[in-house]
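A protein chain is absent from this complex, but the other protein chains hold their places.
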Amino acid sequence: MKITADSPPTLSALDRPNSYIGRSVPRPNLARLTQGRGQYVSDVTLPRMAHVAFVRSPHAHARIVSIATDAAKTSPGVIAVVTGAELAKVMTPWVGVLTHLKGLKSAPQSPIAVDVACWQGEAVCAVVARSRAEAEDACELVEVAYEDLPAVTDPETALDARTHVIHASLGDNLCFERKLEAGAVDKAFAESDAVVETTFVFGRHTGVTNEPRAIVADWNPGDQRLTVYQGTQAPHMMQDLFAKHLGLAADQVRVLTKDVGGSFGIKVHTYADEMATVALSKLLKRPVKFVADRIESFVTDIHARDQRVKGKIGVTKDGTITAFEIDVLTGIGPYSVYPRTSGIEANQVVNLTGGPYSCPNYRAQARVVFQNKNVMCQYRAVGHPIAVAVTEGLVELAAAKIGMDPLEIRRRNLIADDAYPCGSASGLKFEKLSHHEALAHLDTMMNYAGVRAEQSKLRKQGIYRGIGFASFIEVTNPSAAFYGVGGARITSQDGATVKLDAQGAIIIHSGVTEQGQGAEAVLAQCVASSFGVSLDKVRVVTGDTDNTPYGGGTWASRAAGIGGEAAWQAGKALRGNVLAVAGAMLQAKPEDLDIRNSVVVDKASGTERLTLAELARVAYFRPDTLPPGFQAELMATRHYVPRAWPFAFTNGIQASYLEIDTDTGFVKLIDHWCIEDCGTIINPQLVDEQIRGGVVQGIGAALFEQCLYDERGQMLNGNMADYLVPMAVEMPDIQCGHVVSPTADSELGAKGAGEAGTAGAPACIMNAINDALRPLGAKPLTDMPFTPGKILQALGKV
Amino acid sequence: MSDLGIDISLTVNGEQVSERVEPRQTLVDFLRDNLGLTGSHVGCEHGVCGACTVRVDGAIVRGCLMLAVQCAGSQVETIEGLSDSGEVADLQAAFEQRNALQCGFCTPGMIATAQDLLAGGGVPSRDEIREHISGNYCRCTGYHAIVDAVEAVALQRAGAAK
Partner (left out) sequence: MKPAPFAYKKARSLDEAVALLGEHKDARLLAGGQSLIATLNMRLSAPSLLIDINGLSGLDGITAKEGMVEIGALVRHVQAERSEIIAKLVPLIARAMPHIGHAAIRNRGTLGGSIAFADPAAELPACLMALDGEVEATGPKGKRTIKAQDFFKGLFETALGPQELLTAIRIPAATKDTRVGFAELARRHGDYAIVGLAASAQGDGKGLKDVRLSFFGTGDTPSRARKAETALESGDIDAAVAALDLEPHDDVQAPAKVKKHLAGVLLRRVAKQLMEART
């Protein structure tokens, strides 16, 4: 193996002396974690801290007739037993809608169900006790009488007139609907030489962060402030929501996020049980801790995907794609999740389908319906894995139909690398993508011709291997177009404050958060480079709403591109400030000076003039020696928000090479490749590891993971023995490559890279499976996850 | 605590510890809640994720599938102890260099498991490494970097042993 400690910087514009841009430096905060000295929320204990456990509805849909709490109240260690009605006096309900998703509706949701429980796992009563074990003991003593209500579980019939309406006040079970028509779709299909139609099914799955959701809420009536330790991706958003629903001012709420044991979009939402924990702290005037256990995580962490997409593609004999058409149906549980809503995933599928291709004819319809299952919302790569699988699945089916090589059909249809700026049929705007260069890079890296030759050789021996591809685009660096314009108080800008300390070291405070992706390393690299110090002189502080600039946190691959740019600019601004001090001290023109490796130097000759330590000493302790009227400013703040483009799209292509045991339907993954263009690469190792981790989550979706429900809305496999997450033995090594098309919207030029792996992997696994099975005449598989049973069925063996 | 409490004495990371525990308390909860050794993590409490992996009398075990009372008289070692003694310093360095952790939640258990493999000597193949960590869930890395890091240390140790 090669441990990449370092690699030469690649970017001239950013290539300042001792630049860290483009270098695989290790993350500064890792030793703490490898030594087990991290501080995850599940590790937090506070004086007088109590623990909450919830009584959860065993029914998918039931009226709560009565709750008897007397026995629980006298159980050892119990501090309080609180029902939904009681908690409603402390916290107001919320509704997950966004105005720019026109017509999207939802019902008010409470921290604890008040009259009706709408999914199996919804909290109906809280027990607070000295220990989690005692709280659970007492939960068993709470007697809830339920009256069963009809469970709406099948999205296909959710809108039928005879189906029970879950929220009578909404009139029907429709949450959101969108239609889109571009170009001349019917004409295009009519003029096609071949049309392929099929239905894709995407299993419901979930994030399974290794550390479950955790929160400690501490309401201090003495200073009238609420401190919340929360494993979240968006501390400022949560601060705003806690304040709003408790009737507090935002400045009365402090959200602290230290180490988080994995997020992937799971920890960016409002969870009823977490809101309840905060409300309970307010009610009981003491710290209350809630750590979801794995069993409750499976029925309360947001689920995702669960879509049925009918897709259609037209092609001509020369391989030109003439039109795409999709019809999306998804059931999102009983509530649209607050505040990002549960309409976004289907909406993204409409936006993204067909996105890499220049085909102008596109028709889409999406319906999002309520049902009595756990709620669905945004999980890593929202909508992308679906849109990519539908698009790429259709493209490879079309290629097979006209007998064209799958890379060749892409070459003929991917948007040309010199066509930018341009847009997609669905109205997306692309600044600069590199589909063809990425494809050429992949072709070489994987030795496509060689792999094909091996495949056909092995086929003759009865060994069935498949090669599958997926070109993709990814939404990163979202502007206010994502949520802000829809009325959600989710900021798209981010800030960084950089200060010089009294020994000449640098401290950064940033609004983005570290979820393990390496945000802190990236921020440090940006500032070290733009300011001019070595990395070991930089410390990063994130995840504290009292002490960091207001920011959006980590989601939609924004931390490096947006947070990094703010930090880069703040570092530059501080350099200007520091050089002004140096100029005053040295009686030199600041513009003739620079900072290199913690030393002020002559810009032209590099001659060392003054160390930062000395400069800081003078500025802080002997300011009397500076010229009269001169004030040193040793802290600078900059904010950044993308303005020129609604999103910085990235692109790439993945390939999978796998083998199918046609007797058992088992799939063995042999190789996986990903070429990705995320613009400027600040830290190549971190980008590659985002890709690899993301690919494996995508493989999970394609082969293993599914929340299985019965028709009564009961989850059947809500534990880690039965819900299969990818483990080490079955996963392949993953080769990564890059193309670099920086965005001109920021000086850094970085786009996001957090979701590309997850976006493309399911599609190329699906295509590889179908490629392997094609010579056997199997019906193409389009129903994820591809279990051995489904593969055997396609082969006609069961 | 109920009247079921039992007094136990054991050695944790070389230190003698005496505590009164409820029989139902698992080893990992005891380490975390009673001793403040929060480096051992709780990911599933049913034996699947491996985040709670610690060493008892020299063998790696699931901290969630042993009771604290069962450890009376035992030698328990957690990531804190393995770190302080320097036993896994090379693994830790390789994990950091290779970015073989993202959120780090799986890492203490992963390192204990990797050390268990490497303690057997020799240079395991990548497949053997994958097999030995097959009971340790990592949601972040996709495992490739972890296998790289463990392999690098195996080679390093084999080189040093020559």
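Lettered A and B in written order, each chain numbered from 1.
In this section, contacts are C-beta pairs under 8 Å (C-beta built on N, C-alpha and C of every residue); 3 or more make two chains touch, one makes a residue touch a chain.
Predicted, not measured: the structure shown is a model, and the values here were computed from it.
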Among A:Asp115, A:Glu140, A:Glu156 or A:Asp251, exactly one should touch the missing chain; which is it? A:Glu140
Where subunit A meets the chain that is not shown, the residues are 131-133, 136-137, 140, 293-296, 663-666, 704, 708, 716-717, 719, 721-722, 724, 727, 729-730, 787-789, 792, 797-798
Tell me where the left-out chain touches subunit B, residue by residue. 2, 4, 6, 22-24, 26, 29, 45-47, 50, 53, 59-62, 64-67, 69-70, 113, 116-117, 131-132, 134-136
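Methods note: only the chains that are shown with their structure count from here on.
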Which residues of subunit B touch subunit A once you look at their complex with the stated criterion? 2, 22, 24-25, 32, 37-46, 48-49, 51, 78-80, 83, 91-92, 94-99, 101-108, 111, 126-127, 129-131, 133-149, 151-152, 155
In the complex formed with subunit B, which residues of subunit A make contact? 1, 3, 5, 26-27, 30-40, 42-43, 76, 133, 207-212, 259-264, 291, 293-294, 515-518, 685-686, 689, 692-697, 719-721, 725-729, 731, 733-734, 757
